[in-house]
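Read the structure below first, then the notes.
All protein chains of the complex are present and in place, except for one that has been dropped.
Lettered A, B and C in written order, each chain numbered from 1.
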Amino acid sequence: MAKELRPVHETKGILGALALVAVAVGLYWSLVVAPPDAYQGEVQRIMYLHLPSILIAYLSYFLVFVGSGLYLWKREKRDDILAHAAAEIGVLFTALTIIEGSIWGRPTWGVWWTWDARLTLTAILLLIYVGYLMLRSLIEDEQRAATAAAVLGIIGFLDIPLIHMSVYWWRTLHQPPSILRPDKLPWENVHPSMLTALTISFVGFLLLYFYLLSVRYRVGEMRQEIKALRLERGAR
Amino acid sequence: MRAWGFVAAAYGIVWGVILLYLYSLKRRYDQAAAELERLRSTEASAGHEEK
Amino acid sequence: MTLVRQAYLLLWKDVLLELRRRDSLLTMFFFGTLLLFVFHFSFDLAPEKIAEMAPALLWLAFLFTGTLGLAQLFQAERDNHCFDALLLSPLDRGALFLAKSGFNLVLMVLVEAVVIPLFWILFNLRSWNLLPQVFLVTLLGTIGFCVLGTLMSAITLRARARELLLPLVLFPLMIPVILATIRCMEEVLHAGHIGEAMPWLRLLLGFDVIFLTAGVLIFDWVIES
Partner (left out) sequence: MRVTVDRLAKAYGFLWALRELNLELTPGECIALLGPNGAGKTTLLKLLAGLITPTSGSIRFDGVNFARGAAALRARVGLLAPSDHLYENLTVRENLAFFTRLYDRNSAAAAIETALAHVSLAGRAGDYVANLSSGMKCRLSIAKWRLLQPELLLLDEPYGVLDGGGIDLLEHFLKQQCAEGSIVVIASHHVARVLGLCQRALVLSQGRLTFDEAKRQPWPSFDRAFGEFLPQGGS
């Protein structure tokens, strides 16, 4: 995985520029071109942030899983650096998703927070990967930290479908879907330019994500090089 | 018009946070790059002194 | 077969050590009963309400006592560098995982065997005939807890503030087990049989199987001197 990233961060200037353009176009489309939603009105525009964020978060956690698995298998430091970078950015986007959901929920449901299945699931994801970052920072020895984190990266990802299932069942059994649920987005009668806005937004977020990831990966790589150099210098 | 307030808050917070993250990333990047540069240059000279 | 033989040997060793010291078991017993008293005083509930709350309260108690056990799980190996002695040996690390999960399971089941009847007594519940099913559900949940808990205990072994870190990483991962056991127990107490909660029971079984397998396979890489 990390190998494929190499050409990415060599061209990360271009990637950053592309991301900037896509994000700007996406913003224009989501805020100006797309019409307000028939039921939810203008608030629905938050969805152009919300859906890409959560997809990016899941993509990130998938990369954590892949990096962790490769690290345990091959013991290559770069896979661990990738997993660490992806986890950090995944946490960022998960937190953003929750904030957006909350701001969207206030006018839509009348509350900032409700124990809706989706919100709960996202909050649990955040807890798991904040735990992942804490675990990393609390283990002194670097190799051990990497190993421990890799195990959590794998176990956490394997657990997501189970958590997903349990949280959904729990909500549907407990609370009749009386309030408007976010999965009841009116996909049936979407305006075509809404879909376009969502697509452009998503592409923008994706480009931005890979830009952030490549920079964060490079930071990890440089820190590794610094360590290697110090080791060389400390050579006896 | 109240709805636009929520939209503005959401977009403002999200892009604000992302920009903050970008800033912190840039700081860490520059710090690491400077440290690496410093080590590389001193390594060359230190190697001469020892030999 | 070596796996099972070695796991049994290690489990035997841990049980023997526990019988001599009784550190974990006694503190877990005491803490479990203490929690029941605390619950009783903090939720002064009507009897019919208590049957509804019972599953959640019981599981809260097991979660806390179980974490207490997990925090001390590798204590025997820490003294005298015995962990090195195990790493040095031809021991299959999967066996170490099975033994440690099994040991925590033994401790927790012993505590549960006391705490559940005590709960029925202290809160004046009448449904004694449902206890076997409650135990069965609890057992399945406890297996899941011990399996994943052992893994997390092992990876936090060398962390600073590990007693705080362990529940922090463990509890979010345990949510399927917590929800499933509570829902199953509610159904048992309500309907008298597992009935509608069958999918939950399957989820619980799935969780146990997935992480038991993952643990045996992954533990080799978890353990480093």
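In this text, a contact is a pair of C-beta atoms (placed from the backbone, for glycine too) under 8 Å apart; a residue touches a chain by one contact, two chains touch by 3 or more.
Computed from a predicted structure; not experimentally measured.
Colleague: List the neighbours, among the chains on screen, of the chain that has been left out.
Modeller: Hidden chain, whole complex, touched shown chains: A, C.
Colleague: One chain isn't shown here. Among C:Leu88, C:Val114, C:Leu164 or C:Ala191, which residue touches it?
Modeller: Considering all chains, including the one not shown, the answer is C:Leu88.
Colleague: Which of these, C:Leu9, C:Leu164 or C:Ala191, touches the one chain of the complex that we don't see?
Modeller: C:Leu9
Colleague: Touching the hidden chain in the full complex, which residues of chain A are there? Just list them.
Modeller: Within chain A, the residues that touch the unshown chain are 143, 227, 230-231, 234-236.
Colleague: For the chain that got dropped from the picture, name the residues of chain C it touches.
Modeller: Residue positions of chain C that touch the missing chain: 2, 6, 9, 13, 16-17, 20-21, 76, 79-82, 84-92, 220, 224-225.
Heads up, the rule we're going with is that only the chains that are shown with their structure count from here on.
Colleague: Specify the chain with the shortest distance from its C-alpha centroid to the centroid of every protein C-alpha atom present.
Modeller: Looking at where each chain's C-alpha mean falls, the closest to the middle is A.
Colleague: Could you tell me between which two chains the number of C-beta pairs in contact is largest?
Modeller: Here the largest contact count links A-C.
Colleague: Please report how many Å separate the Cα centroid of chain A from that of chain C, as a whole number.
Modeller: A distance of 32 Å separates the two centres.
Colleague: Centroid from C-alpha atoms only, then distance chain B to chain C, rounded to Å. What do you get?
Modeller: Chain B and chain C have C-alpha centres separated by 43 Å.
Colleague: Between chain A and chain B, what's the gap in Å when you average each chain's C-alpha atoms?
Modeller: Computed from C-alpha means, the inter-chain centre distance equals 19 Å.
Colleague: Write out the stretch or stretches of chain B touching chain A in their complex.
Modeller: Interface residues on the chain B side: 2-4, 6-7, 9-11, 13-14, 17-18, 21-22, 25-26, 28-29, 32-33, 35-36, 39-40, 43, 46.
Colleague: Using the touch rule from the top, collect the residues of chain A that touch chain B in their complex.
Modeller: Residue positions touching the partner: 27, 31, 41-43, 45-46, 49, 53, 92, 95-96, 99-100, 103-104, 106-107, 208, 212, 215-216, 218-219, 222-223, 225-226, 229-230, 232-233.
Colleague: Under the stated contact criterion, what part of chain A meets chain C in this complex?
Modeller: 72, 124, 127-128, 131-132, 134-135, 138-141, 143-144, 147-148, 150-152, 154-156, 158-159, 162-163, 165-167, 169-170, 173
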